[in-house]
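Below: the structure, in structure tokens.
All protein chains but one are shown in place.
The block that comes next holds chain A.
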Amino acid sequence: MVTYNLIGAGLIVIGAGIGLGQIGGKAMEGIARQPEAAGKIQTAMIIIAALLEGLAFGALFLGK
């Protein structure tokens, strides 16, 4: 039973990691293309990362 929980937690972390990597990478690309929009991109990036993180933490929290 404990191992299933741990596998679930691992899957959550993998998923969240992929998602965060995508957000960060795309934001970097965006900033490289349009450096003048860096502030706006950064804000949007942090909001989306926070939403994703909330989801991942929620899943970990419920799966504990």
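In the analysis below, a contact is a pair of C-beta atoms (placed from the backbone, for glycine too) under 8 Å apart; a residue touches a chain by one contact, two chains touch by 3 or more; residues count from 1.
By definition in this document, contacts and distances are computed from a predicted model.
J.: When one chain of this assembly is omitted, its UniProt record names it as which of these: "Purine-binding protein", "Cytochrome c oxidase subunit 1", "Nickel-dependent hydrogenase large subunit" or "ATP synthase subunit a"?
T.: "ATP synthase subunit a"
J.: Tell me which stretches of chain A touch the chain missing from the display.
T.: Residues 43, 46-47, 50-51, 53-55, 57-58, 60-61 of chain A touch the chain that is not shown.
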